[in-house]
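Below is a structure I'd like to ask you about.
What you see is the complex with one protein chain gone and the rest in place.
Coming up: chain A.
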Amino acid sequence: MHGRERNEASKPEETAAKALELRSLQSQFMSNHHQKIYTQEAIQLSAKLLGINPEAYTAWNYRKLALESRIDEDSDPSLVDSIIDEELRVVQNALKRNPKSYGAWYHRKWVLSKKGHYYSSLEKELQLLNDYQKQCLVNDYQKQDDPKKQDNARNFHAWNYRRFVVELTETSEEDELQYTNMINDICFSIYSAWHYRSVLVSSLVAKNADGFMPKETIRRELDYVHNAIFTDELGQSGWFYYLWLLDQTLKMETPLRFSSWPSDGSIITTFCSESGSFPLILYFDQAVSGVSSSTVTIDSELKANEDLVWEPVSDNKNSQVDSCVWVAHLKFDSRGPCFSRKENKVKVSLGGIVSSMGCNLSTPYEFVFTVLHTVGESSQQGIVSWTDGFNNWDDAQSKDLNSFIALNADAGFEWRKEAIKIEIDHLRNLPDSKFGKLILARLLMAEETMISDDAVKGFHYTEILQLYNDLIALDSWHAQYYKDEHSVALLHKVTSSTESMFRHLFRYRNMNNIVCLRLNNLTLSRIAAVEKLLFVQMLDLSNNELHSAEGLEAMQLLCCLNLSHNRIMSFSALDSLRHLKQLRVLDVSHNLIGGEHPVDTTRYLCSSPLSNSGEVGREVPCKYWDAYLVLRDLMKLKQLDIRGNDLIFSGEEFSSFVRQVVPKLVWLDGHKLTN
């Protein structure tokens, strides 16, 4: 239907004769138009022109002017009828020439919207349109082998116009839903029909129409669309509607879930001698706004924390922005009177947060953690090595682990679970379909997040990983996407249980025994499951296939990060690291930075000197602009490894640039910088 030539090329001599005729018609018409001649003859001339060339916009406008001049309030109703009839006929002729003529469809709409209330056969218009759409479908089916002869039943102009007529004639949405049934019975591959159906169903559900209770309607529609996707699993229009329905299913009464650092019941240790602060991180599974001291209240003996400033981890620091990650810095002062106890409980209460999907956190939620103060800091000065200095993790501190907590799960949860389960069972029966496999994998992921029983949690991951492996083999065009999804599933699998997580957790001796997570050599291409990793301070992602650092911005405690031996193509792919204010050690050696594209085109949103992300007024150095945009925010960075990338990131020029941008840097590519 798309990318098809509109007309067949005809013989040159014919074309020339036609062009001549058209030109003379056009000049006659233009002179009529300029002289405002609206005689019967002149109007017929414009009709002739439009019959040949429906794209003659001036002619449509001329007819509008002519219509205005011929009809007024006092016109005889039968005259009005005949004039409107004539206009509709002209449009019909033009549509025969080009069923997708904007001008023609618009003219019809204009005539009926302006003069429709005078027109006696208005109610016939819908029937006429029904017949037209049906006829197009039947003809298309007959001529399916010859696309050029088809009438283009997939005509969004007609569907658009339909909505207009439906409104004008006050046709009920139930009747229109029946109409989409009829269309689907003839051919169930009309995107517009499925889309129209989704609009009608949403509207009927929103209105609480009789027989359109949300859950029953979704179930009924799912059962209906199964017929389309099972009959022809390659027909995409049915799958689109199916995806839309699944989205409605998942959205319905979705609880808002969050995780935090420090987590509930945990004990954290501060090392500052006198005063300082530590971050409080809230991670939501949907973007939320309005996190502020009025929606999150802190109750603790630590002073001066009543009016905390909450900031979203995003480029826009406005509290009305939607973000998944929010950070506030809790201050403490060791000289204060309560400090003698060295142990302070902090109670955090949340309430009144609204997600961008409209999910309201109505029931308040509270959690408590303990702050333990130790005097004296053994500041680490030497170079951080990724090869030794690690102790195994001891189980005792497992309280630090994060997990999602559903904030407002209620009865609707069970229904969703049931609905998803039914869909999973259906799709497992659909063999060798790439859409089926992909959606099955997504549904299994969705079901996995709904499981609260630890005994069966994590059960689906093996199946999900296998599905993505199948998809990579089945559909190599989209292999990278499947690979990314495979990584997401793998990370969820790794973090799904304490046991599997322990295999990757260590403590780094040389830096206050900080928590180190090693996820190297896992062929990861995308980062996920960060909600469970908020406590991690040292992260080893080396020897994977990552092409972006996106997602890491939530890990606000990160001070050491190893991204060496990955597939990062540019500094802009490291953009999210800008939010990691604690970062001291960064290893991006042996990537592809500076290779082919300085701008990372693989990311969903990319920054470049052209993207206006609050850089106004700051001069960006030319050669290393991409490195500059990332590094200039890493104020605490002491150690940077960038070996094994493009040559422009080595040598004296680069090193002096880095020293300028990151004054605290001590180690570059394993060498100590001399002053």
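Odds and ends about this structure:
FYI, a contact is a pair of C-beta atoms (placed from the backbone, for glycine too) under 8 Å apart; a residue touches a chain by one contact, two chains touch by 3 or more; residues count from 1.
We take it that contacts and distances are computed from a predicted model.
Selecting from "Rab escort protein 1", "Rhotekin", "SNARE Sec20" or "NADH-ubiquinone oxidoreductase chain 6", the unshown chain of this assembly corresponds to "Rab escort protein 1" (UniProt protein name).
The chain that is not drawn here is touched, among residues A:Trp105, A:Phe188 or A:Tyr242, by A:Phe188. Contact with the chain not shown here comes from a single listed residue; of A:Val368, A:Leu430 or A:Leu673, that residue is A:Leu430. One of A:Glu55, A:Glu233 or A:Asp633 touches the chain omitted from the figure, and that residue is A:Glu233.
Only one residue from A:Leu22, A:Ile71 or A:Val138 touches the chain missing from this view: A:Val138. Interface with the hidden chain, as seen from chain A, comprises residues 138-139, 141-142, 144-145, 184-188, 226-228, 230-233, 426, 429-430.
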